[in-house]
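Apart from one protein chain that is not included, each protein chain of the complex appears where it belongs.
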Amino acid sequence: MLKLISQRCKGCGICVNFCPKKVLEVTEVGKCAIVEGKAPDCILCGQCEMRCPDYAIFVEK
Amino acid sequence: MGMEQIAEKYFRPGRLPHIWCPGCGNGIITGAIARAVDQLGLDQNEVAMISGIGCSSRSSGYLDFNTANTLHGRALPIASGVKMANPALKVIVASGDGDCTAIGGNHLIHAARRNIDLTLVVYNNSIYGMTGGQYSPMTPKGSKATTAPYMTIEPSFNLLELARAAGATFVARATTYHVPQMVDAIAKGIRHKGFAIVECVSACPINFGRQNKAGAPAKMMEWQRDHAVMVAAWEKMPAEKKAEAQAAGKFPIGVLYETDAVQEYTEAYDGVIERARR
Partner (left out) sequence: MSRTLLLQGNQAVVEGAVAAGVRFYGGYPITPSTEIAEQLALRLPQVGGKFMQTEDEIAGLGTAIGASMAGLKSMTATSGPGFSLKQEMLGLACIAEIPVVIVDVQRVGPATGQPTSPAQGEVMMSRWGTHGDHWVIVVSPSSVPESFELTIRAVNLSEKYRVPVIMLMDEVIGHMREKIVLPDDYQGIEAASRKTPSCKPEEYLAYAADKEDLVPAMAPFGSGYRWHVTGLVHDETGFPKGTPAGTVESLNRLHDKIYNHLDDIVTFENYRMDDAEFAVIAFGGAARSAYAAVNLARQEGLKVGLFRPITIWPFPEKQVQEIAGRINGILVHELNYGQYVLEVGRVVAGACPVSLYGKYDNESATPQELLAEIKKAMKK
């Protein structure tokens, strides 16, 4: 499961870019979010958590 | 420990979100320092983190160690004094490329020469970010900067060769794309007894990226991915191929040099005390 702390997110899009399953998006308000219906596609690879410069997204295994 | 727990444990409560711009690599490097400390199982009371001035130097205020955000270019002398007074402390120095190689360049070569047990983490984003995008000694020649509207004409330093020639006994490079390798390099640097430098190639999407049409933060990280070569592969390259790679802007990452043949400075000073008391 992904845990997002949107208060820390600055919407840089790094997680979106490196997500191999295209689970993430930057919304209109400039925050990272899970694309509707895509949550089950997440493979918990941790690419997002690893490169998030703002400690705003974590993989909870 | 996952990054969530690491952020919880090693970052000071209530200080996030940090001040850095969207997509700035400083958060990744600062996170890597926390991960390295965690990996080594160090007590936070035994870690000191000294920084200079600039975007990256704000990192010391976020981490819950014995910390100091000092003066522009001057982190190394202050860190050297801390280490001399209490050699049991693991002293990490955070410095930007301008802080470390321009205004602090003299301190860099002498701290390296003494082989004092400090771990210098250089946040290299190739630009002065805090003042708005002026070129630094690490800005690639031919880049645009607010103080080089017609492109820079100055060649940049090869920082690690400079540090090694000056006497550094541990020399490594990583990028913000290669996070596990960065954590590993910093952890090894901390464990190394002597002067360690870890150049962390980073991106400043706002003040370098925009002027140089480098694209979104993720695109700048892809550039790192496509130009970094693991040191083992780099060393195997025949000379001709290496020259070609260098011309294409490629660079090696990993631990490039390490030796334990040189006595560490504070340890050597213990010998001075012993001789003085004889």
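Quick notes on this one:
All chains are identified by letter, namely A and B, in their written order; residue positions are counted from 1 within each chain.
Everything that follows uses one rule, which is that a residue touches a chain if its C-beta (ideal position, glycine included) is under 8 Å from a C-beta of that chain, and two chains touch if they have at least 3 such contacts.
Only a predicted model underlies this, so the values are computations on that prediction, with no experimental measurement involved.
Considering the complete complex, the chain that is not shown touches B.
Considering B:Phe11, B:Phe65, B:Tyr128 or B:Trp223, the position touching the chain not shown turns out to be B:Phe65 (whole complex).
Only one of the listed residues, B:Ile78, B:Ala102, B:Leu120 or B:Met221, touches the absent chain: B:Ile78.
Even with one chain removed from view, subunit B keeps its contact list with that chain: residues 12, 15, 44-46, 48, 50, 53, 60-61, 64-71, 74, 76-86, 88-89, 106-107, 109-110, 269, 272-273, 275-277.
By our rule, only the chains that are shown with their structure count from here on.
In terms of their C-alpha centroids, the spacing between subunit A and subunit B amounts to 27 Å. Those residues of subunit B that touch subunit A in the shared complex are 2-4, 7, 11, 16-18, 20-28, 31, 176-177, 179-180, 205, 216-219, 221-222. Against subunit B, the residues of subunit A that register as touching in their complex are 3, 7-8, 10-14, 16-18, 49-56, 58-60.
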